[in-house]
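Structure first, commentary second.
Not every chain is included here, but those present sit where they belong.
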Amino acid sequence: MSDHVYKLIEVVGSSTTSSDDAIRNAITKASESLDNVGWFEVQQTRGHVENGEIAHFQVIVKVGFRLD
Amino acid sequence: MSDHVYKLIEVVGSSTTSSDDAIRNAITKASESLDNVGWFEVQQTRGHVENGEIAHFQVIVKVGFRLD
Amino acid sequence: MSDHVYKLIEVVGSSTTSSDDAIRNAITKASESLDNVGWFEVQQTRGHVENGEIAHFQVIVKVGFRLD
Amino acid sequence: MSDHVYKLIEVVGSSTTSSDDAIRNAITKASESLDNVGWFEVQQTRGHVENGEIAHFQVIVKVGFRLD
C-alpha cells in the first residue's frame, strides 16, 4: 500500500429482504463500473414501510476503491 | 406529497433473532396504533448479553408517518 | 444494580456471513476473557470487498461488563 | 418559568415554495393539536427533485411545547 490514493463514493442500496442484502446490492452495483473496490462503511440504515410492513431496506454506504 | 406534514417518533424494537427482526417488531408495533407509517431510520443498534451470548438485539428506530 | 461500576471496551468482530454474525463473534470473543458481559452497542458497520463481493463484514461494538 | 416541564416532538413540514414555508407548515400543523407551542429547532433541511427542479422542500423540526 505504498502511497496509493483511494476514492470514497456514497451509494444507497435497497432490498426487500434484509439490510445486509441492501449493502450487497450497493456493492454489486458499484463494482459494475469500478475496479478495485476495497471496502465499505455503513452511513445510515433506513427503509420504506407500506401497509405496516417493511417494503424496502435502504442502506447508505461509503464505498472505497483504489485509483490506479 | 403536496405540503403534507409528517411526524417522527422514536421506538425501540427487540428480538432474540436478528437486528432486522428487531426493526420489524418496532414497525409492526408502531403500525398497530398509527395509520400511514411511511419510513424508518435506524438510530442505534444494541443488545443484551447473557452467559456470553446475545439474548436480545435492540434497535432504536425513528418512525415517520403522515398526519392527515 | 446498587452502585455497581461497569466498564466498556471496544471490539471489532468480523464475519464472512452477516453483520449480525460479526457482532456475535465479537461478543463470543469478549466473553472468553470477561465474566459478566451485559450489553453491547454497535459503533460502526463496515467490511472488506474482494472481486466485487463482500469478503467480510466488520462491526465495531462497545461491550459493557460489570466490574466485581 | 418556575419548574415547568416541556415536551419536544419531531415534525416534518413540506412546501413547494421555500424552506421557511416548510417550517411554517410544520408549526401550523403542530399547533392545531397542541396548545402552548413555544419554540422550534431545525434538525434537517432536505427535499424532493422532479425533472431537475425542487418539487418540495422538507424540513424536519423539533417543536417544543409546555405541558400544563
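General observations
Letters A, B, C and D mark the chains as written, and numbering starts fresh at 1 in each.
Criterion: contacts are C-beta pairs under 8 Å (C-beta built on N, C-alpha and C of every residue); 3 or more make two chains touch, one makes a residue touch a chain.
What you see is a predicted model; the values in this text were computed from it and never measured.
Here 4 copies are displayed; the structure file describes the full homo-oligomeric complex as 12 copies.
Keep this in mind: only the chains that are shown with their structure count from here on.
Centre to centre, using the average C-alpha position, chain C and chain D are separated by 38 Å. Chain A and chain C have Cα centroids lying 22 Å from one another. Within chain B, residues 19 each touch two or more of the remaining chains. Residues 19-20, 23-24, 27-28, 31-32, 37-42, 63 of chain A are the ones that touch chain C when the two sit in their complex.
For chain A in complex with chain B, the touching residues are 18-20, 44-49, 52-54, 57. Those residues of chain D lying in contact with chain B across their complex are 9-16, 25-26, 29-30, 48, 55-56, 60.
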